[in-house]
Each structure stands twice: as C-alpha cells, then as structure tokens.
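Quick notes on the structure that follows.
Every protein chain except one is present and positioned as in the full complex.
== chain A ==
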Amino acid sequence: MQNPYLELKDLTIRFGHGASGVVAVQQAEFAIEEGESYGLIGESGCGKSTILRAIAGLNPHYEGRILLDGTELPKQRGKALFRKMQMVFQDPYASLHPRKMVQNVLIEPLQIMGMDRKQERIDAILSDVGLDAGFRYRFPHELSGGQRQRIAIARTLIVEPRLLLLDEPTSALDVSVQAEILNLLNRLRRDRGLTYLMVSHDIAVIAHMCDRIAIMKDGRMLEKLTSQQVRSGAVTEDYTREFLAASAPAVAREAAQAG
C-alpha cells in the first residue's frame, strides 16, 4: 500500500501490571488509505474500542507506533492533531453534556480551535447532518437518540477533520434510526472525502459501511477481509466462519440490499 493515511505498527495495550495485568490488544497492525472506510469487528471485550481510544489519544499507555499521514503520533496530542482526527462515541445519551445547549456544544470546538465565522459554520453543519436551525437552542434531554447522535457527528465534523473514528455509532440506537445514521455517515464521507475507522460488533453494519474489514479476537487481529469476501464467505479462519454464520441472515440481507 502506498502512503497509508493511518497506520498502526505493532500496537500493544496493557491494563494493569504484572500477574493481574491484562493484555487488551496484542500487536495490532493495519493501514488505511485516505478516503477509505475500514472496519474492526469482534465480540465485546476483544479490544477493538481500546484500539480506537489509543488512536484518538484518550489512552496514552500503549506500546508500538501509530502513524497519521506518515508521521508518528505523539502520546500527548495537540490541537492540530485533534483537527485532523475526531471520534464519534457509542452512546449519544452519554456523549453530550446534559447541561449544554446544542449551540454551545457546537461553538466550543470552534472557540478552542480559534476558527472564524462561528455562526455560519454552525448553521452549515446542522443542515449537513439533517437538522434544521431550530435545534440550536435545544438541550440534549429534549432530543431523541438519533438527533443526539446527529449533533455528536456535527460536533466532530465542525472542525473539519479528515479521519473519523466511529465507536459503534449506532449500537445504542433504534433499528429504524440506525439505518438513517449509517446513511448519513456514508453521505458525509462521500461529500467530504473523509476516512473512516469504524468499530462494531454488528457484521451487517460493517459490511454496509466498510471496504475492508479486520476480525479481532482476544486482542489479536485474526483475519483481514474485503467486504466482498465477507458477503461471499471466503474466509480462512474457523472463528471468522462461526462469527459470520452467527450473523449470516443479517449479512445476506445486507448483500441483497447492496446487490
């Protein structure tokens, strides 16, 4: 692969020390091209979200190297890096400050980054995520889960990042709303040329969203596949086959929709 945008080299993450310590991620490696959508999938507790938090800079205690655009990321991240890379959290009920109006949620990153035309940008981003400007003066508890997740996505995109880390962005939402949010994310990626790294335990979601997929088990990256291989079941590891079989109906439905 020529000049990947995000690259992980030999990433190992431990929690705790000595005998009681747990190795959450072991020698994870992958590379993502600019504009690509990459999926990490596995059962809960397999370390996929841990990788995401390390890349985002929320957990500086990792071994190995994370490269963004060819340069290694320092453990303590600066504002410039946060403008390139943002993260969408799993639970939109927990990721918005309960006391902050939508307008204040969106204006804060602009203030921190020292960006101009604040009001214009807020209006633009709200319409981009499919909310009208009337949402500006609402509080999170007045919004539905889907609306909250749209606000959370707007908050990340308002600083114009190039890489979006998506930590199961739809798993806390109703099934009917999930599709809306996934389609929104797909459209935003097309329109803005974003790169996605998405984590999920839902193979249908990943197959719908991602070009390439890595299967994780117990902190290891077991197998790397393309979405075609997932749909056709062309896998080598037994675990992957079982995993796919368990969610086969969902994938079949997804393949039918895609085809």
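Assume contacts are C-beta pairs under 8 Å (C-beta built on N, C-alpha and C of every residue); 3 or more make two chains touch, one makes a residue touch a chain; residues count from 1.
Note that in this section contacts and distances are computed from a predicted model.
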{"item": "Listed names \"3-oxoacyl-(Acyl-carrier-protein) synthase\", \"RNA polymerase sigma-70 factor, ECF subfamily\", \"Sulfur dehydrogenase subunit SoxC\" or \"ABC transporter permease\", matching UniProt entry of the absent chain", "value": "\"ABC transporter permease\""}
{"item": "Residue, one of A:5, A:38, A:62 or A:82, that touches the chain absent here", "value": "A:82"}
{"item": "From A:123, A:160, A:202 or A:218, residue that would touch the chain that is not displayed", "value": "A:123"}
{"item": "Full-complex contact with the absent chain, from A:13, A:54, A:68 or A:96", "value": "A:96"}
{"item": "Touching residues (missing chain, whole complex) on chain A", "value": "56-58, 78-79, 82-83, 86-87, 89-91, 94-99, 101, 103, 108-109, 112-113, 123, 127, 132-134, 137-139, 141, 152, 155, 159"}
